[in-house]
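Take a look at the following structure, please.
Only a single protein chain was left out; the remaining protein chains are all shown in position.
Labels A and B are assigned to the chains in the order they are written; within every chain, residues are numbered from 1.
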Amino acid sequence: MAELIQGRTGAWEAVIGLEVHAQVVSRAKLFSGAATAFGAEPNTQVSTVDAAFPGMLPVINRHCVEQAVKTGLGLNAEINLVSVFDRKNYFYADLPPGYQISQYTRPIVGKGKIVLDMPDGSSREIGITRLHLEQDAGKSLHDQHPTLTYVDLNRAGVALMEIVSEPDLRSAEEAGAYIRKLRSILRYLGTCDGNMEEGSLRCDCNVSVRKPGGPLGTRCEIKNVNSVRFVMQAIEHEARRQIEVIEEGGTVEQETRLFDAGRGVTRPMRSKEEAHDYRYFPDPDLLPLTLEWDWVEALRRSLPELPDAKKARFIAEYKLSPQDAGVLVGEQASADYFETVARGRDPKLAANWVMVELYGVLNRLSLGIEQSPVSAEALGGLLDLIRDGTISGRLAKEVFAAMVETGKGAAAIVEERGLKQVTDSGAIEGVIESVLAAQADKVAEYRAGKEKLFGFFVGQVMKATQGKANPALLNELLRKKLAG
Amino acid sequence: MALDKATVARIATLARIKLPPSEQEHLARELSTILGWIEQLAEVDTAGVEPMSSVAAMRLPMREDEITDGNCRDEILANAPEAAQGFFTVPKVVE
Partner (left out) sequence: MSALTDLTIAEARDGLAARQFSARELAEAHIAAMAAARPLNAFLVETPERALAMAAQSDARLARGAALPMEGMPLAIKDLFCTEGVLTTAGSRILDGFMPPYESTVTAKLWQAGAVLLGKVNMDEFAMGSSTATCAHGPVENPWRRPGDNRPLVPGGSSGGSAAAVAARAAIAATGTDTGGSIRQPASFCGIVGLKPTYGRCSRWGIVAFASSLDQAGPMTRSVRDAAIMLKAMSGHDPKDSTSAPVAVPDFEAALTGEIKGLRIGIPREYRLDGMPGEIEALWQRGIEWIKDAGAEPVEISLKLTKYALPAYYIIAPAEASSNLARYDGVRFGLRVPGRSLDEMYENTRAAGFGAEVRRRVLIGTYVLSAGYYDAYYLKAQQVRTLIARDFAAAFERCDALLTPTAPSAAFAIGEKQDDPIAMYLNDVFTVPVNLAGLPGLSVPAGLSAEELPLGLQVIGRAFDEATVLRVGGVIESAAGFTAKPAIPPGGD
């Protein structure tokens, strides 16, 4: 149950819908053969088609269509075998033709759903209204010159998937979870890289508020929010802003707003009074897009195992908790890493090492799992040494740190540093005897009833053996010796 | 359908064509005449008729995902009325 927001006049419910623009992974643009790679010199990835020169015509990129269909399938959505491209007409410097080729009445993908994994372990189903293909616009730079705007058309014509959710979200937290889940699915499918800093994933947030059970309020749209954190902040702020307006006796104006990340507030866009009349009509340079059912089914069969299915399998096969499974399947690379480690080994141990030790290192070094200094095989090797008793669990952490630093395998490091666990009872006994001899007064105290000194003795023996004593054996032998 | 000056002004704004008030009246009459003539289409019974999506009786052709274009900045900028440092330039837009 999503939390309600407390206002002065009572509790309020936020109603949120998200429109995500996801840049399609493809070499070339949606309707032209220019490149899509990020970061090129201005206007070097622009064809005369993208720049809307006279007489230029669009031809659709098959791969982009595939990517859209795969995404639809990954969202459990209906694939529309016939869809239509419409022109959305408006004037702007970064929109060379004066219209965007988009899909209005008949999109390529219809209704679907996403399952959210909430932190408390529950799950919520969020509806997808539709997904359609459209062109991205170029970039306008307003800060390069005092009186001029600079226009770079590299991005003009790049394929976007616009993914529209039903207004089923009820909190900033849910919105965050939705974007993270969507991003994860897109990355699994390879249809969008989800890189929000580079603008591959942008989010428009539609927010309104109402009293629980009441009618829907007027919504405002917050455009182009480009991080999960900002989405959550923007929604939080906007919901509260609207509540305040209403509670002060005003009415919420339907408007388009921007999120000012610096100040953490939303503000209205300074745009013309007249609402946009996009004059949508089917693009006469293109015919309706018709897909073969067989082709769609072949794509369906080619999809990788997606996060939800993988999570369910991890729970069933590896007996992981839903939370742990959820964390591991967030990125396909992590899930694959974990499975490599877990294969033929204790999955709980594997999960723990990946999520705690490995992730800890990756976070510290700001690396993605694909750049992990320790491979899954190598980590597996370390776990093997723990299992067969070569090293203790405690020392394993030291070995792991050395593996990260040197890139060497566990066995090599154990050998080099002589970290093999001591399991020879005689050797341990010998050390125990020296320690107890050196701590005679503490031994007396222990025997007199101060039981917690046991830990002290354990520590001393461990220190004397440089941590190599097998803990279980140590405990057993120490107890015996102390018992007299 | 008679168009009034205000409507003509609104359409001219949508079409980004400056229309001095002195011309709005005349244009309103002219366009109204044309629209009036066009309106005879309403006489045709089109119930259940599909709007024509294309005279071309073929499927939408698709192209391969290959980079075959672009990387021709000089060509792209050659006809630009104003350009600077590889960009097109326009009067600054305030967002």
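Note that in this section a residue touches a chain if its C-beta (ideal position, glycine included) is under 8 Å from a C-beta of that chain, and two chains touch if they have at least 3 such contacts.
Predicted model, so just to flag it, every value in this text is computed and none were measured.
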Touched by the hidden chain, restricted to displayed chains: A, B
Of A:R229, A:R279, A:R417 or A:K450, the residue in touch with the unshown chain: A:R279
Which residue of A:A93, A:L291 or A:L306 touches the chain not shown here: A:A93
Contacts of chain A with the absent chain, listed as residue ranges: 48, 51-60, 87, 89, 91-93, 96-99, 149, 151, 277, 279-281, 284-287
Interface with the undisplayed chain - residues on chain B: 3, 7-8, 11-19, 27, 30-31, 33-35, 37-44, 46, 49-58, 60-61, 63, 72, 75-76, 78-82, 88, 90-93
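Note that only the chains that are shown with their structure count from here on.
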Distance between the centres, which are taken as Cα means, of chain B and chain A, whole angstrom: 41
Of all residues in chain A, those that touch chain B in their complex: 26-28, 32-35, 41-51, 59-65, 84, 91, 93, 140-142, 144-153, 258, 269-270, 274, 277, 279, 282, 284, 286-290
Contact footprint of chain A on chain B as seen in their complex: 10, 13-14, 16, 53-54, 56, 58-73, 75-77, 82, 84-95
